[in-house]
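Let me begin by presenting the structure, written as structure tokens, before commenting on it.
A single protein chain has been removed from this complex, and every other one stays in its place.
After this line comes chain A, so read on.
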Amino acid sequence: MTTLELTAGAKSVSLPGGRPLPVLTGVDLSVEPGETLAIQGASGSGKSTLLAVLGLLDSLTGGRYTVGGIDVAAISERRRARLRSTTFGFIYQRFCLISHLTAEENVEAPLLHGGVRRRERARRARDLLDQVGLTDRREHRPGQLSGGEQQRVAVARALVHRPSVVLADEPTGSLDQDTGTAVMRSLLDLAADDGVTLIVVTHDPAVAAVCGRVVRLDRGAVQGS
């Protein structure tokens, strides 16, 4: 199990002309294994950037971040990529399924990158598609699935390689209330089954309410939890 420790995390981006724009300013955050955490805040408060930093999709410009005790700034890109692929699963607001692959192939994708054998890939992908209720949609492409179904495929994909942390960016943001609730329920159940840490960026108070802890961001800084 993996503990995430962000200390005085800062991130700024360069605007045209070279002027820096601070996105995260001195964020301290510790997430324990198995915890469910919601990150809330207004648009532009740095929620998604924080999630990207936590998932090693982006790097800090200041501060320190450790994943399971490993300082991610001190390791090579290759090792960081390995850490990302083995530790984290991602769910995006726009689903981000690969349009030319079937649902099953989309779920298999992280395993293919991990070098898992074909039979094992298929077995795990089918198990998860069964668990999210898409047994009969395995061969369908994203364009043939509804928004809720696509997000359930994304949930299966986020969990298929058995990560210790799942990072979800507005997972219900593109879904109606009922579908969003159903997707969130599947995600929480599956995460709880495997003791996975779940960090969710959300505007939805109902989603935040089902998480164990809520962190609020304002202009790149943690305002309370």
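Assorted remarks:
By definition in this document, a residue touches a chain if its C-beta (ideal position, glycine included) is under 8 Å from a C-beta of that chain, and two chains touch if they have at least 3 such contacts; residues count from 1.
Following the convention adopted for this analysis, contacts and distances are computed from a predicted model.
Missing from the rendering is one chain, named in UniProt as "Putative ABC transport system permease protein" (options: "Chemotaxis protein CheR", "Sulfite reductase", "Putative ABC transport system permease protein" or "Xanthine dehydrogenase family protein subunit M"). Only one of A:Leu57, A:Ile70 or A:Ala122 touches the chain withheld from this view, namely A:Leu57. Residue-wise, the contact with the chain that is not shown comes from A:Arg84, picked out of A:Arg84, A:Arg126 or A:His203. Interface note for the absent chain: among A:Leu24, A:Leu37 or A:Ala109, the touching residue is A:Ala109. In the complete complex, the hidden chain is touched by one of A:Ser48, A:Gln151, A:Thr172 or A:Thr197, namely A:Ser48.
On the side of chain A, touch with the chain left out of the figure occurs at residues 48-49, 51-52, 55, 57-58, 77-78, 81-82, 84-86, 88, 90, 92, 96, 98-101, 105, 109-110, 112-115, 169.
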